[in-house]
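The complex appears here minus one protein chain, its other protein chains still in place.
Chain nomenclature is as follows: A and B, assigned in order of appearance, with residue numbering initiated at 1 for each chain independently.
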Amino acid sequence: MNRKFTGDNVFKILAAVIAASAVVILIVTAYTLVSGSVPVLQRFGLGFFAGTQWNPVEGREIFGALPYVLGTLVTSGIALLIGVPLSIGIAVFLVEMAPKALRVPIAYLVELLAAVPSVIYGLWGLFVFRFWIQNYIEIPVSNSLGWLPIFSGTPFGLDVLTAGIILAIMIIPTVASISKEVIGAVPNSIREGAYSIGATKWEVIRHWVLSYGRSGIFGAVILGLGRAVGETMAVTMVIGNTIGPAAIPTSLFKPSQTMSSLIANGFLESTASLEKSAYIGVGLFLLLLSLIINIAAHVMVTRVLKVKGGAVE
Amino acid sequence: MKTAYTIVIAIVAIAIIAGGIVSYSFLSQPATSPSPSPTATPTQTPTTNPTVAPTAVTLTGAGATFPYPLLSSVITQYVNDVKPNVQVNYQAIGSGGGISALKGKTIDFAGSDAPLSASDMADVPNALHIPETIGAVTVAYNLPDVPTGLHLTGQVIADIFQGTITKWNDPAIQSLNSDLTLPDKDILVVHRSDSSGTTFIFTGYLTAVSSAWDTAVGQGKSVAWPVGIGSSGNTGVASVVTGQSYTIGYVELAYALQNSMTVAAIQNPAGNYVLPTLEATTQAAQSMASAGLPTGAESWANVNILNAPDAQAYPIVSFSYLLVYKELNVVPGMTEAKATELVQFLWYVVHDGQQLASGLEYAPLPANVVQLNEATIQSITFNGQQLPTS
Partner (left out) sequence: MINNYAFRKFKNRLFFVLCLACVVIAIVPLLSILYEVIARGAPQLSWEFLTQGPGTIGVSAGGIGPAIQGSLILIGLTSLIGIPVGILSGVYLAEFGNNRYASAMRTVNDVLTEFPSIIVGITAFSVVVLTMGSFSAIAGAVALSFILIPVVARTTEESLKLVPNSVREASLALGAHKWRTTLSVVLPAAKSGLVTGTLLAVARIAGETAPLIMTVLGNTYFFQGFGQPMDALPLRIWRNALQPYPELQAQGWGAALVLILIVLALNIGVRLASRGRFRK
């Protein structure tokens, strides 16, 4: 194979150029968002990220992104609080407990959750799930614990809690399937060692398996967080979409707004260039947040799955 | 080597299938006919003989949701009965979206419940306002013990939405409703969370009747609400108000009528408490429209048909507009044929189209507004040339 053949070089260069399409996408996106948010950043500076007001009325323009940043963080946080334990439970069940015959169908059903389009989660959330939350959780809790600030507000089902729970459902497939891989990658020798000293299954899983796979599961959680942060349609349809200081998520039972729902609701409707720039500025912040989260997740997950490559037969 | 190219073939197959779908739609739906695509049954539009059909034209409009039911009926009638070679695509994406798309020149005409603001007019000085119907905003409430008959004044409504009146049995409300027993409950204010022409009309009214509101909040398609919870769309506000006791909110008249919502009677400048009805809205528009309106090319930012003096007029009333460019050659892809079709469509909307209004619970345009629109539509040009209106 010493003969030089230009076809190979052409092919390699062609593939290399096309592989750069990802970079092109990233650069175009970053450029669009940065250049688009210049006007609002010039006008308000970093105060744009600390401000809470959002007023597009002419002559009174003021834009602050803080409530939506908080809205995103709080709903994603709820999603993790609820979604992660469920996902780990599912992963443990699938790897360690489920009868062989059930493993594939259950894993498959859980993965189907990821196949349902976001807008259908939203539709279901708006017309069905919202009433479950309102009638079976919010109204009883509000009646007994409504004096607590985090349960204050009028429970009508389109709020932070509903959005957080829907997000929790939506991240389950991601977190569960990666956790499953991670738990599956824990060497059997570790389990055998633990069983041999008389541990029950629960003890083996808790003290050995989960702690061995800790950083991989953490990576899965971060990846789930990334998904929750970027999710748009389902959240937009159930979060209640408030604007300005009212959108600061102070209570589970109050409507709020996330960065992505704000953009979905308002971007196309914004008429003034400063207002449009404000939406793009929020988009820029969302992009940065999602970049940080995803890079962190990928670093963690790849590190662990590399270990797996060596450890499992 | 039998399977050598299988994978390449698989990719190509997907591409071919994709291309097939696309070109199939292309071929079987020559751009010249409004007749449905291959998958559609011919009942959708009257069968037209393709050989007779003149060049087909597609008009794209977008904007306000409020006039959507009316516009969609007018469009259907126009396309079916008058111009089978024209397609009019109107997407209800909201007033702000309409204005934004007009500015971006990504559509042929916009619908908006709010006129162009001064700065909008500076951006697009070439734009025309064509009022195409009249909107009214109702104040809906939910008091379990007061199924009907609540009276309110503009000032009191402004105070409630500003948070200075917080209880239903506040003396300011009680004194207007001496015959009612009002509960000692907090008022839960519900407002729109999305950008909306309805909000524009409603906050315009509050700005007009309350200087405190004017100073603190002002008028806009979306404003910085001092109190209350936000909900998206007329539906969102309506579902909160109907589902939750002690709430107050605002919704479009047509929507309130169709859903038989409980609405307040509001005091008009003549001192009467008037319930929002189609008649009271028409009355308001008629009495105000005779007071003198700008021409289509002028700014409508200050046009105000709120608080009509007529004894039976409902006070929270406003025009909903179609917006177009006066010189249509600024729109990419515009041709003389298309410009002509646009002008004729607009002409139809403000004339024959108005006959559909009351059936759909919209107030028809008063005669003098129609005349004004005639002059406006006749002033539209393409490359400096006037276009035939019929």
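Assume a contact is a pair of C-beta atoms (placed from the backbone, for glycine too) under 8 Å apart; a residue touches a chain by one contact, two chains touch by 3 or more.
Please read all numbers here as calculations on a predicted model, not as lab measurements.
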### Message
So one chain is hidden, and I want to know which residue out of A:Tyr121, A:Phe156, A:Tyr212 or A:Phe253 touches that hidden chain in the complete assembly.
### Response
A:Tyr121
### Query
Among A:Ile178, A:Leu268 or A:Met300, which one is in touch with the chain left out?
A:Leu268
## Note on the structure
Of A:Gly45, A:Gly89 or A:Gly193, the residue touching the omitted chain is A:Gly89
### Message
Considering the whole complex, not just the chains shown, which residues of chain A touch the missing one?
### Response
1, 5, 7-8, 10-12, 14-16, 18-23, 25-26, 28-29, 32-33, 36, 85-90, 92-93, 97, 106, 108-110, 112-113, 115-124, 126-129, 169, 172, 176, 200-203, 205, 223, 226-227, 229-233, 237, 260, 263-264, 267-268, 279-280, 283, 286-287, 290-291, 293-295, 297-298
### Query
Of the residues in chain B, which ones touch the absent chain?
1, 3-8, 10-11, 14-15, 17-19, 21-22, 25-26, 29, 31, 34, 36-37, 39-41, 43-44, 58, 60, 62, 65, 68-69, 72-73, 75-76, 87, 89-93, 101, 104-107, 232-236, 238, 255, 258-259, 331-333, 360
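The working rule: only the chains that are shown with their structure count from here on.
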### Query
Of all residues in chain B, which touch chain A in the complex?
93-97, 99-101, 103, 117-120, 188, 193-195, 217-225, 228-232, 236, 240, 243-244
## Note on the structure
Touching chain B in the complex, chain A uses residues 53-60, 153-154, 156, 158, 240-244, 246, 254-255, 257, 265-266, 268-272, 276
